[in-house]
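Here's the structure we're looking at; comments come further down.
Left out: one protein chain. Kept in place: all the others.
== subunit A ==
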Amino acid sequence: MYATNYHRPSSIAEAVALQSSSDEAKYVSGGMTLIPTMKQRLAAPSDLVDLRHIAELKGISVNGSRVRIGAGTTHAEVSASPELAAACPAICHLATHIGDPHVRHMGTIGGSIANNDPAADYPSAMLALGATIVTNAREIPADDFFTGLFETALEDGEIVVAVTFDAPAKAGYSKFPNPASRYAMTGVFVAKAEGGGVRVAVTGAGANGVFRHAGLEAALSADWSADAAASVTVDAGDLLSDIHGSAEYRANLVKVMAKRAAAAA
């Protein structure tokens, strides 16, 4: 790891000031991606601004149907939250299967979506739930937030403060974990809003990161069932091909994970 300077702000304002004081500063939340990346010398921020000790980023709340998860909430906290288990158990299920217990004790929802790893689990939930990403500057609909591989709509220095969404009528998540490393080779989050709208988001499979699938959404809108998902044709054209699976293989995984997610919802 290259040398870096560590900072520990106690407020968002202080964090922003620290970040803007250097061209090469980065925010670190749980650090479960950034620290390993720095160890490999694939990232070399001059300064690290630690967001773990900022009270404004903590906490889960459910007001009526509106769910708010602070960006600094760990995967373990989402996994074990009784409020979330009542409002949207699918997101607890998703969080329970990120990484391993030790990673879940550190990694946060804000860090995951700000990093937008194409194989991360949370971006699919945000997109399928039609979530709003609340930053220190504005509110960004999930549809506009995830812009490509490791790319988001966040401006330099902008901090994800929380995510909010309406509790769905039903939702489910299913992923096919890489057999060795357990990241989502394909993960599908399906959600039906209280108003009836269906959204389906796919992670791990897209060549350009997380995406919604119109065919699966139409099929599940008409008939929420595994059979309906199975009837959809998934085009392999925009999917990833790598040593772990071809685009055609992932196209089939999208369908199978959608079937399982719909059945689990």
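One rule holds for everything that comes next: a residue touches a chain if its C-beta (ideal position, glycine included) is under 8 Å from a C-beta of that chain, and two chains touch if they have at least 3 such contacts; residues count from 1.
The rule is simple: contacts and distances are computed from a predicted model.
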Undisplayed chain, where the name is taken from the UniProt record, one of "histidine kinase", "N,N-dimethylformamidase alpha subunit domain-containing protein", "Carbon-monoxide dehydrogenase small subunit" or "ATP/GTP-binding protein"
"Carbon-monoxide dehydrogenase small subunit"
Considering the whole complex, which of A:I35, A:A85 or A:A207 touches the chain not shown?
A:I35
Which of A:P9, A:G72 or A:G99 touches the chain that is not shown?
A:G99
When the complex is taken as a whole, what residues of subunit A touch the one chain not shown?
1-6, 8, 28, 31-32, 35-36, 38-39, 48, 50, 52, 76, 99-103, 105-106, 181-182
